[in-house]
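Can you read through this structure? Questions will come right after.
Of the protein chains in this complex, all but one are displayed in their positions.
Take a look at subunit A:
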Amino acid sequence: MRDMVEQATLAAGAAHGGPQAVPKIRMRGVRKAFGPKQVLDGVDLDVAAGHSLVILGGSGSGKSVTIKCVLGLIEPDEGVIEIDGRDVTQMSRREREAVADRIGMLFQNGALFDSLPVWENVCFKLLAQGRVTRAKARDKAAEVLAQVGLAGSVGDLSPAELSGGMQKRVALARAIAAQPDIIFFDEPTTGLDPIMGAVIDGLIVDCVKRLGATAVSITHDMASARRIGDTAAMLHKGRIVWSGPAASLGHTGHALVDQFANGEREGPIQMELRR
């Protein structure tokens, strides 16, 4: 099974620059435990530059922990995490911050700062990095909001005044405003109706293509996974157990992945229910 994963990830790399190309993100043997619970148990993953990977997995399987390890929000217990061939776990804080400057993140619930208006949320990173002045930030925010289909007037509202779909769009605008190389999407369509979910997926695909960024998304939504991803990987019991084209989800021939993608009750994944 491990060979299958290696082949799939290397194939993804080959499609975007050949087998010799350094992956944009490379994880090897990443392990993380919280107390007695081993959440990541040797995660191996490659994401080629300009590629969009979707990580699938049940609740509590460690998807969010995986991307938080890459982001530096959680320190892994073991393993290597490379971005552009450099191990971020061995970097100094300053180097790590420089890497983080090139990464965007869309959080599951948006994580918008409710004490700030929308325009300040959108331009937060640009203001923090001194790439835009406060005087010009409103215009910049309006420009980025237009890219996610929102009117510039939304910039003056507070996040609490927005609907769930609008909050997701603002969070997307914030994630792309600094034109990152890598963008992480944590369950981007959770809590949205199917049409709004499709709209957000479309915006994500457009934004990622326009920026030429590398994208890693985690989701339970199979329709969303097929729309966003070039490749999908299945995380189960702390390991990547399958990786392949996102379009093949549901008919991969891998019993565990097919059960998950088709939402079947019977199969190798047994839900732990108390009776």
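As a convention for this text, contacts are C-beta pairs under 8 Å (C-beta built on N, C-alpha and C of every residue); 3 or more make two chains touch, one makes a residue touch a chain; residues count from 1.
Keep this in mind: contacts and distances are computed from a predicted model.
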| item | value |
| --- | --- |
| Options "ABC transporter permease", "Putative tricarboxylic transport membrane protein", "ATP-binding cassette domain-containing protein" or "L-lactate dehydrogenase complex protein LldG": UniProt name of the undisplayed chain | "ABC transporter permease" |
| Identified contact with the non-displayed chain, of A:97, A:139, A:193 or A:264 | A:97 |
| Contacting the left-out chain in the complete assembly, out of A:90, A:129 or A:163 | A:129 |
| Per the touch definition above, residue among A:57, A:72 or A:197 touching the missing chain | A:72 |
| Touch list for subunit A against the chain that is not drawn | 68, 71-73, 97, 100-101, 103-105, 107-109, 111-115, 124-125, 128-129, 174, 178 |
